[in-house]
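First the structure, which I've put down as structure tokens, then a few questions once you've had a look.
A protein chain is absent from this complex, but the other protein chains hold their places.
Letters are used for the chains, namely A and B, taken in the order the chains are written, and counting of residues starts over at 1 for each.
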Amino acid sequence: MAKEALPVAAATLAAPPPLKREKPGPLEYMRRWPLQLMVGLTLVFLYLPLLTLMAFSFNDSRRNIVWQGFTFKYYEKALSNESLIEAFVNSLTIAFFCTIVSVVLGALAAVMLWRFRFPGKTAVEGTMALPIVVPEICLGVAMLVFFARVLPWPMGLPWPLNLGAITIAHISFAFPFVATVVRARLSSFNRELEEAAKDLGASEWRTFWDVLVPHMQPGLIAGALLAFTLSLDDFVITFFTSGPDTITFPVKVYSMLRFSVTPEVNAASTILIVVTVVLTAVGLHLQNQKPQENKA
Amino acid sequence: MTDVSPVHTQAEKLAAAIKPNPIIIFEGVTKRFGKTIAVDNVSLQIQEGEFFALLGPSGCGKTTLLRMLAGFETPTEGRILIDGKDVAALPPNKRPVNMVFQSYAVFPHMKVADNVAYGLKMDGVAAAEIKTRVAEALELVKLGGLGDRMPDQLSGGQRQRVALARALVKRPRVLLLDEPLSALDAKLRDQMRSELTSLQEKVGITFIMVTHDQDEALAIATRCAVMNRGVLTQVATPADLYEFPNSRFVADFVGSVNMFEGVLEKDEQNEAIVRCNELSAPVYLDHGVTGARGATVWVALRPEKIEMHKRTGEAPKMEDAPAGTNVVAGVIRDIVYLGSETNFEIELEGGRRVKTFRSNLTRYDQEDFTWDEPVWLAWHACSPAVLLS
Partner (left out) sequence: MEQSWKQAKAAFAAIAAPPVLWLLLFFLIPIAVIWAYTFGENVGPVTIDFTGTFANYARALEPLYLGIFGKSIVVAGLTTVLCLIIGFPVALAIAFASPKMKAWLLLLIMLPFWTNLLIRTFALIAVLREQGYVNFALEWLWNNASGFMTLIGLAPLGEYEPLTLLYNNTAVVIGLVYVHLPFMVLPLYSALDRMDRSLMEASLDLGAGHLRTIWAVVVPLAAPGIASGVLITFIPALGAYLTPDLLGGTDSQMIANVIERQFKRANDWPFGAALSFLLMYLTFIAIAAQAFVQRKAERRG
């Protein structure tokens, strides 16, 4: 440090304690206007399109360009659009079954990787990472071919079995995500808890249920929410595996988009946004509620 | 070579009163992890009612030995018998031993009472009986009334008691403790030390403890086994370990020691003489050593057994040794004041440094030893231990 700077530094050190509205510190970027502006602009960039989309779902105009008045009629139209409702129900059903199976498979995969040493473990770990990494279009294409040529899903099955192909495809790409989340949670597990249970007389199965699963629980919940959202929102993979009688909500909205852009599409989109946001809020709330069990 | 010392501590009184009845037998137990040998051919018998300590530096195999007893590792060679029965086929949940883990391993999602009741639930004990036994166990560890708390509301020391209660409520034949005092702060450690001892006396079962802290082992245990690199080096009562170590490792590990390498010059039935390069005078002992004449031996002299005198005139003569033996000259090089005592480091002719200490008997420093002061160091003929390895 320069000789002249020393007295300055000393003076700063000896300065009286700062008043309430003091100047921001050197690293408190958020309190200085350049970055405040940056963050603000970014947030505007991110939210403006969404907010206007939601606002215009109430627009009383077919062409949906200029605001012409407030109305709920497009919501009524959307909610009475039978094929839209059917698509929504389909999406929920698929997401529901996908979540259940993904959580089970994901939890088992996580335990397998966390607990055991076995030949070929790196290969299995790598393969489990593939569905996360490979571009969705490749997965979609693979599923399309699989269900068309290798394992044709029978036609004309009653609901909900006809959604099987889509559900299977969703599970395949969702459960590795669940496995990652659960495995992260497992890494903080104190193995002595398992040993303690066994020492006190518990069998393998009881140890799993009484000690391991409670620890995994936050991970399982987070994984379940993740699987549900991934399934509900998915477009590309579903686009390739669905047929004319097994439409899901995003696919239906897509075709509405391609044909006519009325505020009905806005209404349907807004409904989907609200559902997703509510689910995320619930998930976050549940996660924050869990008392920290990292000790002992 | 090990003399039988007079019994003078509480623990040893207890040890003497115990009827010989090996509840645990390790027969030639070896454990290998790949190429590493964690436990090397250990044979050991532990009697019923003992408070036994497995002592040694980290990595010596003591925890592995304990875990083999609990059933979490299987021996590569050898047998383990509990109550005379080979337990090789028994998984941990079927053995009559229970363990208190180093991290306590209290189930975080269960109440204290449920934690303690867990083992009884696994045994299929009736609900009413579980309630009474859990209450008893909590009283025993002085946690009575805290049954409804969650573990994250308890302190570390309280969680340890939950772990103790949880293990003891099952009335095992043996209780295993993995480094029970290492995670506690100094005051709590002292408290737990005496509590563990009284607990063991009250419950009356065999306790086996693993520790790297030799203070702990000496204070609590009735008998200790010292391990080094997988090998059992000495099994003895704490006093015997301290005063009659059988090797340099044990002498150095248990308590502090001044070690001198030397040559055994004379070895009779009632006396022996060792000449060490680092000591200007020969070491005279009042007992025989059982070694070959001319063999290399080591003299282990504990700091508290060295007397320090001001070097103003002739060397002091010790009554139990010929003149010119067991006395050396030195200069004080380092003084560390510890309140109740003062540690001194003295440099001998030839450069070797020796540790000793003096209790501060009065509030004024009576003899006023200071830096660079010339002194005589002297010791009794029965004080050094001569080690052959």
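One rule holds in what follows: contacts are C-beta pairs under 8 Å (C-beta built on N, C-alpha and C of every residue); 3 or more make two chains touch, one makes a residue touch a chain.
Fair warning: this is a prediction, and the values are worked out from it, not measured in the lab.
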| item | value |
| --- | --- |
| Contact set of the excluded chain (shown chains only) | A |
| Residue among A:79, A:157, A:184 or A:273 that touches the chain left out of view | A:273 |
| Which residue of A:124, A:184 or A:213 touches the chain not shown here | A:124 |
| Of A:145, A:161 or A:282, the residue in touch with the unshown chain | A:145 |
| Hidden partner interface residues of subunit A, rising order | 1-2, 26-30, 35-36, 38-39, 42-43, 45-50, 52-53, 56, 64-65, 104-106, 108-109, 111-112, 114-118, 124, 127-128, 130-131, 133-138, 141-146, 149-150, 168-169, 171-172, 175, 179, 191, 204, 229, 233, 235-236, 240, 250, 253-254, 257, 261, 265, 269, 272-273, 276-277, 280, 284 |
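In this text, only the chains that are shown with their structure count from here on.
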| item | value |
| --- | --- |
| Mean-CA-position distance for subunit B and subunit A (Å) | 56 |
| For the subunit A and subunit B complex, residues of the former touching the latter | 190, 192-193, 195-203, 206, 210-211, 214-215, 291-293, 295-296 |
| Residues on subunit B engaged by subunit A in the complex (per definition of touch) | 70-72, 91-94, 97-99, 101-109, 118-119, 122-123, 150-152, 159, 163, 166-167, 170 |
